[in-house]
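The other protein chains are all here in position, but one chain of the complex has been omitted.
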Amino acid sequence: MTERLDQIFVLLEQWLVGFLPFAWRPAAGVVLSVVAIVCLFPALFALTTVFERKGLARIQNRIGPNRVGWLGILQPVADGIKSLTKEDIVPLSADAAVHFLAPVLLVVAVFMGFAVLPMGRKMVLVDIDAGLLFFFAVGASTELSVFMAGWSSRNKYSLLGAMRAVAQMISYEVPLLMSSVTVVMITGSLSLTKIVAAQNQYTWGLPHWYIFTPWGLAGFVMYAIAATAETNRSPFDLPEGESELVAGYHTEYSGFKFALFFLGEYLAMFSISGLGTTLFLGGWSAPLQVLGWVPSWIWFFSKLMLSIFVFIWLRGTLPRLRQDQLMNFAWKFVLPLTLLNLLVAAAWRFLGDGWERWVICSAVVMLAYVGMAWSGMRRGHFGPRRYRYAE
Amino acid sequence: MLGEGILKGLAETARNFAGSFVSKERLTTVQYPEQRIAPIEATRDFPFLVYDGDDWQAGMRCVACQICEKECPPKCIYIVKSTDKKPDYVGKPQFYPARFDIDISVCMSCQICVEVCPFEAIKMDTEFELSTTDRFGGLLFDSERLAKSNEYYHKIHPTEATAVDAVLAEGKAKAEAKTTTAAIASAVKGAEIPPHPAGGGD
Partner (left out) sequence: MSFAFYLIAALTLAGGLAAVLLKNTVHCALSLTLAFAGQALLFLELDAQFAGFAQILVYIGAVAILVVFAILLTKGSETPKGSVYSRHSLAGLVIAAAVFAMLGWAVIQSLPAVPRGPASTPSVTVLDIGNALISRYVLPLEIVALLLTAALIGAVIIAMHEKERAK
């Protein structure tokens, strides 16, 4: 019974595809899965916008949207109607073709990233051998669309915002990849299904998720930081902060194109959280062996929504980082720690099973973090601000 | 320790988030316009003219001295003095404003008109739901719109109104005392009183 519930979407797809002649079945199956993804994730996006506004509101001692529908849950419908009926203003001197293609490229690239995420047991759209590499490749294409948006608007401030956004995304691309490479090293494969399968084992009822290892925890934290910066999310949202650059590279966009940018940003958040879940939190595997009867896709989406909730929590808590602060942070703090993490993961692999590797790896990671933090604070790079007052 | 501040911040916001569902102190927002927070006494929005008694024209305290019009920084008050006089609260005949207009789209609620008025005639109101679709006429208040009774003044600013009433009563008593002594003096002067014999004793 639980098996059937676990595989319910796969069975549904097979049943629906069974109505078609034999030759059309594989293609129809793929089309059906694509349609499912294209319908599900924007619906999740709509729900997330309400959660974000209400979550931020509660953090800030207010209520959030509560007039449209019960507890404001139909607010995205109102927002969607608004953005669809708004006039589409394109500046006269803007580069019309590039201006049009930028949001399209962004949304297409982000949707492609969902193709390799294993959302449940046997629920991947395409099981590529180099799945992780595919994901990062399409992630890199989103930077190009950001630049296209900023440049085609023929607006100094859009261009500045786009430059900042691209610089930020490139700088944090390296820690993102490096923290994922540790997982690849330990699993021995780039395929996301194999990575989840490797984490789906249990010792004494507890799972083998990579976050429960010293290098995995460090890697997850750095992956989370890099993911927040990649999707231009607070506290790294200088390129789109309203008080800094109006709206950065999407200043000149209105109506549906702006909605596409918004959609693209949130979908990028979903896909990068999905990848983080797959790499470090065990994907669709249950946290305890006794809970294995709950369907796998429920675990995947719960972990995804938990990551989204943490993103929203971070947004409500932290102030924005300045451009030079965030670049310094990436290159001088996160990158050296990711490189060290690689060494620690290698040590983990070669020290063999036992308690020694736990102690040694944890000690090295903690020492490195504390050492870098202490030396950075001593030199005044981070820590509480020191003021110099005029005499 | 690096990262400690972030964790403390996250804990604080989590406390705020959870607390906003259970305690009233955390969630300080009310569902306006179904619920309203009672304004504090010192709230001020736009001026109004106070009148005593029931008839707003007869009881209006304003004597059109035009001091508030001169002192108003954005010059939003427009007064036209009347040609005849009417008795004020002590009975003395005074001018009254034939026109008293305040443009509340210009008024900046600085309260200077209230501070300089010698007759306690103009005070600050607390009403703020004044939005209208008429951009010009709807925001220009004439003296009928501005006139509100002393009872209303007591309702919105109780302590202030009681103090003002005390001042006015004192003024009235002093004026009455002056008229009584004046009446006695004139009555005494009017009657024929033989002069005192010089050096006489009694």
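As written, the chains take the letters A and B, and residue 1 is the first residue of each chain.
We take it that a residue touches a chain if its C-beta (ideal position, glycine included) is under 8 Å from a C-beta of that chain, and two chains touch if they have at least 3 such contacts.
Here the structure is a predicted model, which is why all the values come from computation and not from measurement.
*Asks:* Using the touch definition from the header, name the shown chains in contact with the chain that isn't displayed.
*Replies:* Hidden chain contacts in the full assembly come out as A.
*Asks:* Quick one: which of A:Met123, A:Met148, A:Leu238 or A:Ile312 touches the chain that's been left out?
*Replies:* Hidden-chain contact among the options goes to A:Met148.
*Asks:* Among A:Val50, A:Ala94, A:Met123 or A:Leu190, single out the residue that touches the unshown chain.
*Replies:* Among A:Val50, A:Ala94, A:Met123 or A:Leu190, only A:Leu190 touches the chain that is not shown.
*Asks:* Which residue among A:Ile170, A:Leu217 or A:Leu318 touches the omitted chain?
*Replies:* Within the whole complex, the residue contacting the unshown chain is A:Ile170.
*Asks:* Kindly state which of the options A:Leu16, A:Ala43, A:Ile89 or A:Ala130 is in contact with the chain not pictured.
*Replies:* A:Ala130
*Asks:* For the chain that got dropped from the picture, name the residues of chain A it touches.
*Replies:* Against the missing chain, chain A presents residues 95, 98, 128-130, 133-134, 136-141, 143-144, 147-148, 151, 159, 163, 166, 170, 173, 188-190.
In this section, only the chains that are shown with their structure count from here on.
*Asks:* Which residues, counting only chain A, touch chain B once they are in their complex?
*Replies:* Its residues touching chain B are 55, 58-63, 66, 313-314, 316-318, 369-370, 373, 376-377, 382-384.
*Asks:* In the complex formed with chain A, which residues of chain B make contact?
*Replies:* 1-3, 5-6, 9-10, 12-14, 16-17, 20-21, 26-29, 31
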